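What you see is the complex with one protein chain gone and the rest in place.
Up next is chain A:
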Amino acid sequence: MKSGSRWYRFGIQVAAVVLALVFTSIILLIAKAQPLEAYKNILVGSFSSIEAITNVIVVWIPLLLASAGALVTFTAGLWNIGIEGQITLGAISTTLVLRLLQHSDVSPAIIIFLAVLSGFIGGALWAALAGALKTYGGVNEIFGGLGLNFVATAMTIWLIFGPWKRPGIGSMSGTEPFANTLWLPTIPGLRLSWWSLLIGILALVLVYVLLSNTHFGLKLKAVGKNRKAASVFGIPTSNFMMSAFLICGGLAGLAGALQVLAVYHRLIPSISSGYGYLGLMVGMLINYQAIWAAPVAFFFAALNFGSIQLPIVMKLDSSLSGVLQGALVLFVLMMDGVRKRFEKKA
């Protein structure tokens, strides 16, 4: 019975994926495009060459960090929708350190290290703001996080066009790029940095271990599942919720730091690129189980990068990947609801 129901669950998941594909295909047909051709182009765009695959990994890394962070807050029963802003603040903090030290005598390695650390702290503090609003101010973390996202975006724009503007005139293309010495080293000829990849994977592994094998993780889970009972068990629930925000924000901040140090080498207006929201979607899709975060985030990254082909080849908008990702999450959640209804009846 147990294994039977596992296959049953798996079947339901497959059905959800099929439905999401069907749904997206209908959208494509309405847009007068060939669905199969579009999917093929996405695949080709993502996997046709080593270069393409490494570019998918470049997208995968921030998504991995955002997903890992989202898992921590999800476990505590929190909807940290502010990850997007936390990535942005990470990027801003990193840029700040780089700008302060770029003309100093400090060795580049140390500057980069401090910049990464600063990104972590910046994201964590921004999350702490949402966390404090939630824990001590009674502001729902969704509202708080959303509001702070807007503030973060506004702050980026202000910095780029104000204090940090390029010599002469500010531009949407961002701040003045940093010198090569302050870039995280990438694989020659490619955009991928081993350092970034290492940080991304390490973060997920740490979160996995934290959530599945430590007392901290179990207590966090208890807080998320039943805050009242958790406090009767003697768990200081506010502290745990704040810790979840700090960890999540820190990881998001790392993502922002890596975007600055390894990808754009400057602060750009849309530095968070929606990875915060995508990370939340990954979390929902994998039903908050850390072990699935890596493959699902990779799949999302492939969709994101592959769909860049669409405007070039098919004159379609690249936001199609978003349609497919959103549809996937919705159908998986819906099919889960359907399954529960059936199980209740049976």
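Heads up, the rule we're going with is that a residue touches a chain if its C-beta (ideal position, glycine included) is under 8 Å from a C-beta of that chain, and two chains touch if they have at least 3 such contacts; residues count from 1.
Here is the rule we use: contacts and distances are computed from a predicted model.
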Candidate names "Cytochrome P450", "Phosphoribosylformylglycinamidine synthase subunit PurQ", "Sugar ABC transporter ATP-binding protein" or "PEGA domain-containing protein"; UniProt protein name, chain not shown: "Sugar ABC transporter ATP-binding protein"
Using the touch definition from the top, which of A:6, A:225 or A:341 touches the missing chain? A:225
Among listed residues A:34, A:107 or A:213, the absent chain is touched only by A:213
On chain A, the omitted chain is touched by residues 213-216, 218-219, 221-222, 225-226, 228-236
